[in-house]
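Here the complex is missing one protein chain, while the rest keep their positions.
Take a look at chain A:
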C-alpha cells in the first residue's frame, strides 16, 4: 500500500483537482483521476526525497481559514493606504525575520502567506535558511511586526509541519 501510494495527500489532491477541472462527477472521470493520482506520485517521488510529515487536520483547516480572513482584511488595508496615504507619510521598511521552521516546504508556505497578507511581501531568504527578508509597506514598529508574523503564522505552521 505504502509502495503503491507513497504520498496519499498528493493522490487525494490530484483526484479532487481532476474532478474539479472536468466539472462533473462521473465514473470515467473518477477512474482517470485515480489513475493520475497513482501514477503522478510514483513518477515524481525522486523530487521530494525528504518530505516533511504534514498533519492534515483541524490546525491546517484553521490556518487556511485564518489566512483567507487575513487576505480580505489585507485588501481593505492596502486599498486604504493607496487611496488616502501620501507617499512621504508611508513608513516602508525591510524586516529581517529569524525562522524557527526547518523544512523548505514549511518556509515556502510561510513566505507565500506573508506575501498575501497585510502590507508585506517576502523578498529573499538567507543562504543558511535561518532568516527571511521581508518588505513592509507601512509599519510603525518593525519589531512588533516581526513578532506578529512569528506568533500569528509561524507558530501555527510549526504545529502543522513536523
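What we mean here is this: a residue touches a chain if its C-beta (ideal position, glycine included) is under 8 Å from a C-beta of that chain, and two chains touch if they have at least 3 such contacts; residues count from 1.
In this text, contacts and distances are computed from a predicted model.
Missing chain, UniProt name from the options "PspC domain-containing protein", "Peptide ABC transporter ATP-binding protein", "Amidohydrolase family protein" or "Multicomponent K+:H+ antiporter subunit G": "Multicomponent K+:H+ antiporter subunit G".
Not every partner is drawn; the one left out touches chain A at residues 17, 19-21, 23, 71-72, 74-75, 78-79, 82-83, 87, 90, 92-96, 98, 111-112, 114-116, 119, 121-131, 133, 135, 137.
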